[in-house]
Structure formats: structure tokens, C-alpha cells
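Just one protein chain is left out here, and the rest sit where they should.
Right, subunit A next:
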Amino acid sequence: MATGTASAPRTALPGLPGFLGFLRRPAVGKLVLLAVAAAVLVPLADSRWASGSWPGALTVDLTEPLGSASTWIIDNRDSHPLFLYFFGHVSNAVVLAVRAVYLVLLAAGWAGVTAAAALVAWRVAGVRLALGTAAAVLTCGLLGMWVPTMQTLALMVVAVLASVALGALLGLAAGLSDRTYRALRPVLDTMQVLPAFAYLLPVVLVFGIGVPAAVLATVVYAAPPMARLTALGLRGADAGVMEAVESLGTTARQRLFTARLPLARKELLLGLNQTIMMALSMAVIASVIGAGGLGDRVYQALASVDVGAALAAGIPIVLLAVVLDRVTGAAGSAGSAAPAGEKPEGAGSRRTGWAGRADRAGWHSWAGRPGWVLAAVAALAVAVAGRLAGRLDWPETWIVTIAEPVNRAVDWMTDHLYSGVPYVGGTADWAAHFTTGVLNPVRDGLQWLPWWAVLLTVAALAWPIGTWRTALTAVLAMAAIGVLGVWQPSLDTLSQVLAAVAVTLVLGFGTAVAAARSERCERLLRPVLDVFQTMPQFVYLIPVVALFGVGRAPAVAAAVVYALPAVVRITTQGLRNVDPAAMESARSMGATGWQQLRQVQLPLARPALLLAVNQGVVLVLAVVIIGGLVGGGALGYDVVFGLAQGDLATGLVAGAAIVCLGLMLDRVTQPTRGRTRKGA
């Protein structure tokens, strides 16, 4: 009976009226228009620049001017006033600040740092997190990574402080002035979708490889979320409250400090949380440009495919990420009395599960001063005690070396799991099959396509789901890649992205449908997703190298693993947030579970699905680029090569192409203005 009702409308005669109706759909109209334009333009273009790849005539070689620019900068770094009086000071200030923080951390000793971290966590987030924090910090020491951890921490502290200050200022300006907001918003939106690697080269060009470049790249990467969320929070203040406050005769200053800022508290703390997470992510990646610390250990280990050493440095990164995320997340939700239903636009879906914790964590007024004083005194006491006991450095005897056993395990895996496992093959076999069966055909197909066909496809994808504006940006970005002369490697990267996105979406949507339909499944998934989403991109490279060796397939695998949690989470939420009344009415008409999913949930969750695709694409691109470090080749490799060889021109061109590719992929999959941050 139910099937009969559902399929009844379909029995309407197909044919002419149906076809006319089909034509009248806006998406089809756009495509027809595009086809007409293509019919006119393509023969013209093809006759002039007939070429499978991007025509050489349309390429501008930037290597020469970029090379001379970088040479000029290197030559003048010590003499030109711009460097002497501006960049030089910035650079020195950064070095001094990082050094000072590092020395303070060392002076506090391992006991002092552990105590301070645990006590801060206790005040902000309660006893359980405090214990977890202490355990995490001690684990870093146990793994023999105390000094690199402190180096990374010192760099992060400086970068986070600078990011927060910069982001808050920009956010304040954008939050209070409409014009600034309109000017800043597209910039921030775009910065959100660019892969971290794109930020490295410009700073290197100015500051050279070293700590200042690393810190500044981190600041540029981590400040936008703070700015975005500050602006959003300030602008999102309840209009009714603001009116009431104004009706009491407040001055503009009073309105800002007593109403607008406190009302935006949740967004501000969320911004802080995201800034910290992104700073960590970038501080690790910036090891490529001389950040030192944990990231550098991972980078060096990966370069020699020493999985054990990479893991020993990778675990502290993960622990730091989890601890920082939990503690700042708890600070954001504690004591916020705002109704849980109000979610800031674009604040990211990953926080939704946390709203419930607000009430539980609200027991302590975390502004309570005596507690803080107590915590500070206790931390100081532990630090002094550690000093007096002469135990500042982590004791050598307490180090557990895991590199050796891990490498033995990896060797065993290489011997037994890489290939020749009966029936299932081996991981290396899979990787090889994936490369020959999927990656190569896609890459060759893309590179075989005439260049105008690629542009047309981009337009045809972007226009129907977006506006003509997004479509135009996407086409122009793609064309710019050609103009830069990196058409072939970009298409190589693109093929990896497409393959990874396809795998991510299949796995992600499947998991999400299961999670949305079963409460238990979601409960099991949630903590896993929570942890996975907090980890820096870099860390994902370690396990995939262990499993699949090096090459393009592991890069794709890392991208899939990185993007999967975000896709699953957004999709699950979209499916769960479908209007219960619509679901109920479908059930009341006797729809089967499959019918409910296909006819009600999926159509109604369409915005969430599109958003998931968009996020998936952006996240996948970020990691595919980083995959250049483990043999992913293409654009990512060009950047690394440029850095390693001091050939900044190659690296910069590749960086620009990454920016264009990111822009193109984002615009092609951008359905609406509402978007979340990149997952970091």
C-alpha cells in the first residue's frame, strides 16, 4: 500500500510535458545556456590553441621574476630599510618571545609544567580533565619528547597570543562596522578553505626559513577563525537585548562591554579553541620551514621512513591536541547561560555535542578567584620544589623508547601484511591496485581532456548549485592554474583529490546513515570522531606510511581518514535534524525505513549533504597537498622541493596553484553562504 502511494505520481505520462517541465528547472536552464556559450566559444578556442594540455601560448612564466624577487630579498634582507626597520624588528620580537616562553617552560621544569597544566585544567574543566592533562603531559616526557614538546608549546603560546590579539582586533572591527565586515568576510572565508601549505612560502620569502617564519605562518593561518567568530558573535547579539540595553540610556562603550562582548562569550571562546587547534596544526606543519619541536621530529622521521620515531613524536602531538581541545572546549561551555538552541552561524558542527555539557560543567563559577590563586600558588610551589630537588630536566631513566618495538612491528607488518595475504591481498597490494586502478586512470583522463573541456566541466558543476559568481570564480581560478604553467601537476593533485573525495563520501555517507538511524551506533562513533577531528593533519601521515609505504595511495588514504570525521558528523547531524513532523507523517503513511530515508530524510538534509561535500573537498585537498611529503608528488612535492632546494620560485608558483585549486574546489561545491570551518 505504502509503495503504491509513493510511486503514484511517477505513473504520470513522460514525454513532452515532462520534458518541458524538465527544461524549466533552473539548473537545467543554466546548463543549456552554458552549452550554447560553449558551442560558440569552444570551436574558436580549439582552432586557435588546439592542445590537450593547457596551451603554452596562454602561459605566463613567473619563475624568472619570482626567482629574481627572492634573490633580491635575500640580498637585501640585511640592508633594505623595510627589512631593517620593520620585518627585522618583527622577526627579532618573535624570536625573543619564543625564546622567553621556552626558557620559562624549562625553568619551571617538568614538574612545574605538569602541575601548572593540570591546575589550569582543573580550574577550567574539572578534576577529570585535570588528571587527563597531567597524564598527557607526563606521557610526552615518558616518550622522551619533553624538550621538543616544550619547543612546540613555546612556539604555540606566542603564535596563539598573537593570533588571538590580531583576530580579536579584526573581529572587533568587523563586528562593529558593516563596511569592514563586508570587506573582510570574503577574505576570511577564502582563507578558511586554503590548505596550510599555501601559507608557508610567502612568509619564507620574507623571513627566510626559521622560527619567525614558522610563527608568522601559524599566526596567518590561525587568526582567521578568531576574527570570524568574534565578528559573528558581536554581530549575532540578540537584537532585543541590545535594544533593551539602549533603552536604558547606555553609551556605545557601555553597550560593547556590558552587553555585546559578554553576549558573544560563547563565540569568543569557541574562536579561542579553534585558533589554538589550528595553531597546533600549523605549528607542526611549519616544521617544514624551521619550526623545530615535535613537528620537526615527525618530519625527519618520515623523511627516512622511520615510523617508530615518527610515532614517538606523533603521540605527544595527538595528546596535546586532545588536551587543548577539551580544556578550551570546556571553558567555552562552562557557565554559559545562553539557551542551547542558539548556535552561531558557521561556528562549526563539531561543537553541537558539547552543548549538553554546559550544564554539568556549570557547577563551578570558573571566575572564582580563590581557586585560581590556589592553583597558581600550588603550581609555583611544585616548580620551586622541582628546582630545589634538582630535577628540572626529564630524567633519562624514565624514558620509554617505543621507536624500536614499533619499528619491529612495522617490519613484521611489511613482511606479513604488505602482500601475499591469502584472499585479501596485502596493504601494499591494495595501494598498488588503487594507484593503477583508480588514481592513474583518473589522472590520465584529466590530463587527456582538452583544457577547455576541464574549464567547461568546472563551470557546469559550479553554476547549477551555486551562483554565476561562484562559477565564474571557479573557472577563473582553474584558468589561472593553466596560466601559471602548472596545469599537469595540478591535474595530478586534482585526480588524487577526486579519488579521495569519492572514497570519503561513500564511506562517510554510509557511516552517517547508519549513525543517524541507530542511537547506539552514534554513541559509539561520537568519541572517535571527537578525537579524530582534533588531530593535526600532519599526524595522519604516520599510520598510512606504516600501512601503505610511500606513494600517492597513502596520501589519498591520509586525506580520507582526515576528512571522514567531518563528513560523517555533518551528514549525521543533517539527517538527525530533519523535521521530526515530516518523519512522523511519513511513518504514519506506512513508509518503510528505506523509503523514509530516500524520500524524506535525504531530500530534506540536502543542504547538510552539500555542506559535507564542500567540507570533504576542502579537507581532502589540505592533506593531499601535505601528502607531497610522503610521495604524493604533484603540487605538494613542488612546495617541499622549493623549500628544500631554496628554489622559492617553483615553490611559490606551486603555492599559488594550490590557492587556485582550493578556491576552485570550494566554489564548485559551495551551495550556500553558510559554512563551517575547516576541521583542524
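In the analysis below, a residue touches a chain if its C-beta (ideal position, glycine included) is under 8 Å from a C-beta of that chain, and two chains touch if they have at least 3 such contacts; residues count from 1.
Methods note: contacts and distances are computed from a predicted model.
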item	value
Protein name, per the UniProt record, of whichever chain is missing from view ("SpoIIE family protein phosphatase", "Response regulator receiver and ANTAR domain protein", "Transmembrane protein YxlG" or "Glycine/betaine ABC transporter ATP-binding protein")	"Glycine/betaine ABC transporter ATP-binding protein"
From A:250, A:300 or A:488, residue that would touch the chain that is not displayed	A:250
Of A:81, A:240 or A:390, the residue in touch with the unshown chain	A:240
Listed residues A:259, A:324, A:442 or A:653, member touching the removed chain	A:259
Touching residues on subunit A - with respect to the absent chain	238, 240-251, 254, 258-259, 262-263, 265, 336-339
